[in-house]
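I am attaching a structure below and will ask some questions about it afterwards.
Left out: one protein chain. Kept in place: all the others.
So, chain A:
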Amino acid sequence: MSVLVLAEVDNGVLSPATARIVNAASKLGPVDLFVPGPRAAAEAAASLAGVAKVMVSANSLLADSLVATLSELAVLYPYMVASASSVGKDVMPRLAAKLDIQPVTDIVAIEGKNRFVRPIYAGNALETLVDDQPRHVLTFRASAFAPAASGNTAPVEVLENTVQSAAKLIAAHRTESDIPDLATAQIVVGGGVSVGSVEGFQLIEKLGKILGAAIGATRAAVDADYAPNDWQVGQTGKIIAPDLYIAIGISGALQHLAGIQGARKIIAINSDPEAPILRIADVALIGDLFEIVPQLTAELERLGIKR
């Protein structure tokens, strides 16, 4: 019984989520990893503990061509697994339907070889499913699992890529930054629409920088163009599970909370003592973010915090 895992590759580099997906998948059996990307990403993947073999191909990341490649490989595997990332969400249901399998996605806990837990209703309920199909198509939330160790040297096999996508990628708009990956960051600082402007959001980013944190945003902040769409946290954005989440000027709508339920500790800064986020925050400071955030940044700098 072995598991075919689709690795996460972004801009030619293996994403940190892959180590987490490999660790989760290895609970189901030995893992063979398919890397749609360059040789260097495959070498990084081969070092992950639990990986038996790496297959690499210069595949496009578009759903139809990835599915064509994966469905050929799939015949050998009872489990096909990916991260519940934008690529995994795009590809795995298509693969499942092609193989006539009902997929189980966004898994946050593995309770046996065919028993999985996934959130529904924006995380306001958890569904425990038993999947008795002979073969399984699954996605895991990277944030819910610890990363696999490294130090392995699995063999790397190069596959010829012969499939073409019917769709064509004509432009990629990448949010360039040196801040940590949101989905796997240890600290996240999040800003809401109340920051009021792009300049206002820089207060959030400055605080994030000294904490070595990833930056998150609410949908309202993204809709207002204060933050890029890939910073959105929540039901329709990214799911995070940092050790510390600092929510600044965020009301705590259901759909935002859906993305932060895995946070170990939540600190909220809000001017409204009745804001819903305060019902779940571990620590709260009531007040105006425009006063508090610059003071907090300065105070942390004074304490010598620098990550």
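Note that in this section contacts are C-beta pairs under 8 Å (C-beta built on N, C-alpha and C of every residue); 3 or more make two chains touch, one makes a residue touch a chain; residues count from 1.
In this text, contacts and distances are computed from a predicted model.
For the chain that does not appear here, its UniProt entry gives the protein name "Electron transfer flavoprotein subunit beta", which is one of "Nucleoside ABC transporter membrane protein", "Acyl-CoA dehydrogenase", "Transketolase" or "Electron transfer flavoprotein subunit beta". Checked against the hidden chain, the listed residues A:40, A:130 or A:158 yield one contact partner: A:130. Touching the omitted chain from chain A are residues 10-11, 62-64, 67, 85-87, 89-98, 100-106, 115, 119-133, 165-175, 183, 186-187, 211, 219, 222-223, 228-230, 235-236, 238, 243-244, 246, 254-255, 261, 265-267, 269, 278-286, 292, 295-296, 299-300, 303, 305, 307.
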